[in-house]
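Missing here is one protein chain; the remaining ones are kept as they sit in the complex.
Letters A and B name the chains as they come in the text, with residue numbers starting at 1 for each one.
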Amino acid sequence: MSADLITSVLSVAIIYAVTVLYATIGEIFVQRAGLMNLGLEGLMLMGAVTGYLVAVNQQNLPLAIVAVILVGIGMGLVFAFTTITLKADQTVTGMAILTFGTGLSGFIGKSVCGVSANLMFEPIPIPGLYRIPILGPSLFNQSILAYVMYFIIPLSMIYIYKTRAGMILRSLGENPAALDSAGYNVFALRYVYVVFGSVMGVMSGACITLSYTNFWSDGMTSGKGWIAVALVVFSRWNPLIAVLGALLFGAISVIGIDIQMYIHVIPSQVFSALPYVATFIALIFTTGNFRKKRSSEPGSLCIPYDREER
Amino acid sequence: MEPVIEMKNISKTFGSVAANRNVNLSLYPGEIHALLGENGAGKSTLMNILTGIYKADSGEIFFKGKKTDIHSPKDAVKLDIGMVHQHFRLISTLTVAENISLYSDKRDFFVKTRQIEREISECSKRFKMDVDPSAKIWQLSVGEQQRVEILKLLYRGAQVLILDEPSAVLTPLEADGMFRTLRSMAEDGKAVIVISHKMHEVMKNADRITVLKDGIVEDTMPATEATIERLTKGVVGNRAFEHKYEEKRKISDEKAICIKHVSAINDKGLTAVKDISFDIRTGEIFGIAGVAGNGQRELAEVIAGIRKAAEGEILLKGNNITKASIRERINEGVSFISEDRLGMGLVPDLDMTGNVILKEYRTEKYSKYGVLQSKSIIDSTEHFIKEYDIRHGGLGLPVGLMSGGNQQKLLVAREIDGDPVLIIAAYPVRGLDIGATEEIRNTLTEASLNGTAVLFISEELEDLFKMCDRIGVLCSGEMIGIRNVQETNFDEVGRMMAGEREVHKGA
Partner (left out) sequence: MHKMRFERRPTLPIMIQLINSIIFVLLALAFCGMFMSVLGFNPLSVYKAMMLDIISSKGIKNSIIAGLPLVFCGLGVAFGYRMNMNNIGGDGQYALGAVFCIWFALYGPVMPPALKITVMFLLALAGGAAAALIAAIPKALWNVSETISSMMLNYIILYVLNYLMYGPWKEKGQMIAQTTQIKKKYWLPEIGDTGISTVLIIAVVIAVFLYWFHKKTTKGYEMEVVRRSPRAAIYAGINVKLNIILVLAISGAICGLAGFAQITSILHRAQADMPAGAGYTGIVIAYLAGLNPIAVVIVGLLFGALQFSAVSVQVLGVPSQIATMIQGSIMLFVIIGSFFNRYRLIRIDGSAERGE
């Protein structure tokens, strides 16, 4: 195995991981706040199509990102309103967002299907750092979206575990009644985190069409939204573990394509399916209740908070 | 010395229930003041008014001599008033320090863990509490968690602290430690209110005692002047010293159920039932008296089969059912009127017919080859409705919409159906109006006349004395004593409920 191979695998793995991580980390925040948005796939598709549309029509990347963020805020507010204020079932609402996002994205994306944007976030090598053997060309020759993620990861770790706001977040999903009686506004906090998670979700989509690949096709996220959901669960809501998981999946999907070139006997579908198989198995082993173990799952996950029904 | 808090003529009514009636209470700095009374006497309501959760219908509150209005919990916090509730408001995945800091009014960006931990260590030592600030809440025992709740208030600068039944979750040793802490807080100039129903504890640890009954202040006295008699009189009153039977019943000698040295653990892992033994004979109504939370629920669940007995045996008509499943016990003739009426006894979203068949839907009575027989189900339901005068809005409506009394009647009807060997009735008339209460009492009495043994768990001495043949008193999970109803009175039972063994009537 040559160093070049490792570098190229790592390179692609990182791009893959970054696209999934935006949504994953966003959803980690959402679930720690006590809610669950299963519509990530729909959010991702909306982000992907919005970013791409603006890139094609306006040929302006920053504008594309702004548009994506606005879409994220909008969809986040809808989800938040429905599940927090109206206290609707979160799984059902998530499915509605999923379906609507899938449909709407395909609908507005038709016009750019097969159209080339010729505009994406190109990899920007960081002078000096990218000369480091093996790691350099892979870690430090990525698009700006990846570099932003490099910051988001440690920032989110610090936020969750070291700041007062993070402490409040951890309490939000665990025991909102305690927070409420201490005078914090549980509803407002949850709104904020849901919208944040939504914005991160659509950003994942934008990563796909504006840096991982540079085209649009209907349903192109092919389940990455669901992989993000799974990653959230078996990362035990810990961003660092989520990173490792995402990198692992990235590596698996890349290696699959590479091995395929050498071993023709195994059909390509086996490799395509590998990330999902891995997720499935990991899910069983990390979330399965094999014995009475204390779960680190936020205690009030999925239970809408109603002060009256205390 | 001037009182720090004065509550004058406080009244509060909820619907038709007068929870507080012209209550006067004054609190001085440096004292431990106990609020004594049974459940429903109005203690919690009064304190909820003081902490801003409720607003009094009439009356005034004075803080350090000045008239104040407490509209919301925030107002109470501003006055440095804090309360430790029975159900803790702690975040189990966070540490002690984090919980306390969350509750404080600090607004720093980064949590200065070490500094807070140091401050908490100092505070806890000062008030004789032993707490590890870096421990996570879920690792702590209930007693330790309670200390965290107290520290929360102290850290925020509370000067008036209210504790709601603090020793309910503690062992006697822990309770002593807690009162030592309260004493050092009082010596520091703070004012402490302890809500309790435990007479002995209150006599030993409080400076002054106010007794509430049915929303009225019965008595206020310095602890030095308190005697068990004076307190009991205030708490249970003079409601009939002795009770006569309404009818003389013949109870056979045959034992319907024998509980032998049964022990059980509650959901928190603590021993809730300690080595309890008693029998109930066929046709006998055996009462269990005691303040709720002393093991009654766990005892009922163990007999019904919902909870495993950690030790001991249960014999039903001679058969050992200790290891039997719920289903098997039902088949053997054990019925259970759960105190958790809408959680386990009935399914609120299902209609009456759906609830009537809950236990027997598999039997030939209600189904053939897996198909429900509507006719017999509806017949049964209508039979119950007529027999027990159950008022409902329609056969197809969910029972959750029925009134509490009618729900209970339905539950009782179902459980009594089929002449069970034993009925476990846990707080069967709790929260019901007079009419429903009367009817259910009659139903249970009739069942006993038919030969069913009844285990009647209640907090109301009146009910127990009216209905039961014998009464066993549970306190802290132990059977303090068993008496024939004819040979005892409220006073004796009341004292046993407070934990006194070897009480003799009239002593």
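For this structure, a couple of remarks:
One rule holds for everything that comes next: contacts are C-beta pairs under 8 Å (C-beta built on N, C-alpha and C of every residue); 3 or more make two chains touch, one makes a residue touch a chain.
Keep in mind it's a predicted model, so treat the numbers as computed, not measured.
The absent chain, not drawn in this view, touches the displayed chains A, B throughout the complex. Within the complete assembly, B:L346 is the residue of B:L316, B:L346 or B:L422 that touches the hidden chain. Contact with the undisplayed chain is limited, among A:I6, A:L63, A:M95 or A:M157, to A:M95. Only one of B:S26, B:S184, B:S367 or B:S403 touches the chain withheld from this view, namely B:S367. Of the options B:G37, B:G283, B:G354 or B:G499, the residue whose C-beta touches the omitted chain is B:G354. Note on the undisplayed chain: of the listed residues A:I6, A:L104 or A:I252, the one touching it is A:L104.
Listed by residue number, the positions of subunit B touching the unshown chain are 14-15, 54-55, 306, 325-327, 330, 336, 338, 340, 343-350, 354, 357-359, 361-362, 367, 370-372, 374, 397, 401.
Contact between subunit A and the absent chain runs through residues 38, 42, 78, 82, 86-89, 91-93, 95-111, 218, 222-223, 226, 229-230, 233, 267, 269-270, 272-273, 276-277, 279-280, 283-284, 287-290, 308.
As a working rule, only the chains that are shown with their structure count from here on.
Averaged C-alpha coordinates put the centre of subunit A at 47 Å from the centre of subunit B.
Only residues 73-74, 77, 89-94, 98, 101-103, 106-111, 138 of subunit B touch subunit A when the two sit together in their complex.
Listed in rising order, the residues of subunit A touching subunit B in the complex are 162-165, 167-168, 170-171, 174-175, 177-179, 181-183, 294, 296, 299.
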